[in-house]
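Omission of a single protein chain aside, the complex is shown with its protein chains in their original locations.
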Amino acid sequence: MKRWDLVVIGAGPAGLSAAIEAAEAGMSVIVFDENKKPGGQLFKQIHKFFGSKENHAGVRGIEIGQMLLEKAQKDHIQVELDSAVIGIAKDRSVSVRKDGQTREVQGQNILIAAGASERTLPFPGWTLPGVIGAGAAQTMMNLYGVRPGKKILMIGSGNVGLVVSYQMLQAGCQVAAVVDAAPRIGGYGVHAAKLARNGVPFYLSHTVIRAEGDGAVKSVTIGQVDSSWNIIPGTEKTFDVDTVCMAVGLDPMSQLARMAGALIEEKGGLVPTVDEYGQTSLPGIFAAGDVAGIEEASSAMLNGEIAGLRAAFKSGYIDEETFRTEYKKKKAALGDLRKGTFSPENKGRTDLTLTSEGLPLSENLFEKGFLTDEEVTKYPGVIKKAGVHPVIECTQNIPCNPCQEACAFGCIEVGEDITALPRINPQADCRNCGKCVAMCSGQAIFLVDEEAGCVTIPYEFDPIPEEGEMGTALGRDGSPLGQAEIIKVRKSPAFDHTALVTMRVDKTLAMKARAYSRKTFSE
Amino acid sequence: MSTKMKADVVVIGSGAVGSATAYFLAKEGKKVIVLEKGHSIGCGQSCRNGGMNKIDGRGLGELPIAIYGLKCWKDLSQDVDTEYVEKGGIRIALDDEQQEYMERFLPFGKEAGLHLQSMTGDQLREKIPEFSPRITGAIYCQEESKMNPLKTTLGIYSAARRLGVTYVSGEEVCALHTRQGRIYAAETKNGNLYEADQILVAAAYGSRQILNTVGIDLPLYSYYEEIFVTEKIPKILDQMFVSAKVTYYGEQQENGTILFGGASGFGNYPNREWYPDSYQDRKRLPAEARALVDLFPCLADTRVVRGWGGWMDISPDDSMMLGETVEIPGLFVACGFSGHGFGVSVPAAKVTSEIMCGKKPGADISHVMYDRFSKHMDMFTGADRNHLINDIQKK
Partner (left out) sequence: MKTYGSDRGFSGEAFVPKEDDDVIICRCEEITRGEIRKAIYDGMRTISEIRRYLRPGMGPCQGMTCERNVRGILARETGLPLSQIPGYRPRSPQRPVTLAELGNESEEEGGGV
């Protein structure tokens, strides 16, 4: 039986990051993944990531995946695909099924980075063809180029539900609504805003009652819930859809940790209890990434690195000073990601009313997915200025700062604390280069010239509008506001597949129009 | 906070034997409390076995009870969903030596009333073509059966509850107590006391430790075996099957899954001590997979969905231990089922309930009394756990 210093189970962001960290310290590392492609969920994430510039903010998930793979290849890490780990024991032996064979592998250390699987929400009709998980829909679209359906209702307004709904619009599907039983949208306001301004309605405090259809989904009915989760009579609404998507949470795939006998706790799913380095209660067995607790890819990568670092120290490949120094850095970066309105400690809270700056958090954004015209002016990213200038509609404390780096002319400030709301510096001169618009992962930055009635929006749909065409300007709530003429379209490799579309509208609409529809505007 | 509870009977162990005895006693109007040390009911051998009733090949002393079982199982199945199917069983030989070994049992089985038929490998394959061409011969026993061990064990528990039996789980017995020489109560680790005029110890290997507290020692040893289940596939056979020396065994359940387990000898078994607190030694699975494919080549592409293991309480002659203890009136035992207890669990329980009610047992249990070894306390090695012709019984 072959022995390795580190056996990694799962070639997703946590697993690969750990493998790279360990290999660069000199350990022999092997990574097993049951899928045919590595990268875990990264290869479905076509959107730009949040976080700090140092930790790949502004870069699309698929590229981060590619970058990790290249690093792993450079470090000569053996990554075995189509290799399912089918058994494990506390003696750190694992059984692997691959190529019609079973084999035993022994690890000095094991990292379980198996990720998570989708939760389901059983409701009457949920077993009809057409009811699928949001992750499954994302796999269909982004890995296989298949539309999950024509018209979709999304259940769940966390980041997964919001991001996948948007990707469905990009794939050419219609999204009838986003529904959540909670009173507030669970994911980032900027993700919700992308949907609202493209006409997707939100139904908070609503739950799904039933899906109906003869052999496949034809319609779905939702209803409002009271404080005891009972349906309020008379609030039923039915949508004609062919697909119902469930984005109701993720379940850590902790089966291997449980099989090995690690101490388990309920933390948004059954997870192995780990210390700050990712060590489980079993010596030499670590857990990192979603399997140790659902967060997102950036934290998964850092947790993977920390586990790899700890394993390297434990096995004598790095000395204590190196370990402590490196750990301190990674811990700080992880800390930055875990702050703000959506921090792990705020999860599930519906009572937050202020940003850390003391500004009001928009109730409308929480409940309907868009800022009102009045409240948008209260935020430091929105100022009045002559000529073209950036308008940043980022109004919640989210760890994210690529906008600061995007402007070479000092127009945008975030500061040391990356969860701070971005501020426009009124003294700086905007050159209309558009980089900030393209770089904002939340697509929340616009270039506005009120006098000229020009609004530049980020555009990620296909086909891209043509200069000269006439269409309709949509408000933050998706309602048609007036005619829009496309006066400029800019594409550039530096914008990484985000086109900048400048539309001219009546100047009274310059601070309202935030999306474009190719339909002709009629009064 | 310790509590005291009183009943007519306390049963220690909630497996098939303990629960079925409680069920039969409750039908006779007795107030019964069942104590289970685990969090769940019946989670020992009763829910881990292969769901078979092998009769041909048992220790001869067990045959009367196995035959009694033919009636007991059918009666019970009126009240509990056991999925009991009596379509016979097959013992398989891979060479002449194994065939000869199996045939030694024929006169004893026939004398006990079984319908046994010896056949060649070809004759077997005429009936069940899926069997491997490697098989040279077989013995078919008409009276053998298979059942669903999970549904049965928990169904008996549910039926017993309906009859008023009280179950306490998470309650491990640490000592038995006597009063004036008669059994009096069971004390548990939680500090509770269960008083009864009669106590039955049906706790598999745990029985030994419990009985030690009143100075009785049963010569049991603990033995681990691995078993697995496949996905559902179309029916290929209704009969249960075992190897000639009953070392490995299997059957296809009514739902189409195939259960298969044992120690086939198709591989090396690592030191079981590595996993003392878990019920699986997955490194045995490859050997058992090879053994099943050896018997049924057509199953090579059938998928295994789960494996597990269990600890069996083995007696020196591979046969159960029953009876009221001579040492302590009111104290009864039912253990030592040696890994083939499930098939006789119901008749063993019925017989135990009969003697506990002062009735004549429905089957002759004189050769499976718990104290038969006291006259022959040799050191046993546990090497070959398939003594079929029992020296003690022939005497």
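Letters A and B mark the chains as written, and numbering starts fresh at 1 in each.
The criterion applied here is as follows: contacts are C-beta pairs under 8 Å (C-beta built on N, C-alpha and C of every residue); 3 or more make two chains touch, one makes a residue touch a chain.
From a predicted model like this one, the values you see are computed outputs, not experimental measurements.
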Selected from A:Val85, A:Ala288 or A:Cys454 as touching the chain missing from the view: A:Val85
Contact partner of the left-out chain, one of A:Asp91, A:Glu236 or A:Asp251: A:Asp251
Absent-chain contact - pick from A:Lys2, A:Lys74 or A:Lys150: A:Lys2
Contact set of subunit B toward the excluded chain (per top definition): 5, 33, 39-41, 43, 47, 150-151, 153-155, 157-158, 161, 166-171, 190, 229-231, 255, 266-267, 279-280, 282, 285-287, 289-290, 292-293, 299-308
Residues from subunit A at the interface with the omitted partner, ascending: 1-5, 28-30, 34, 76, 78, 84-88, 95, 97, 100-104, 117, 119-120, 122-124, 126-127, 251, 253, 255-256, 258-259, 264-266, 269-270
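Everything that follows uses one rule, which is that only the chains that are shown with their structure count from here on.
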Between subunit B and subunit A, distance of the C-alpha-averaged centres to the nearest whole Å: 54
Interfacial residue positions of subunit B with respect to subunit A in the complex: 274-275, 277-278, 280, 282-283, 286
Subunit A - residues contacting subunit B, complex: 86-87, 89, 91, 93, 95, 102, 104, 259, 261
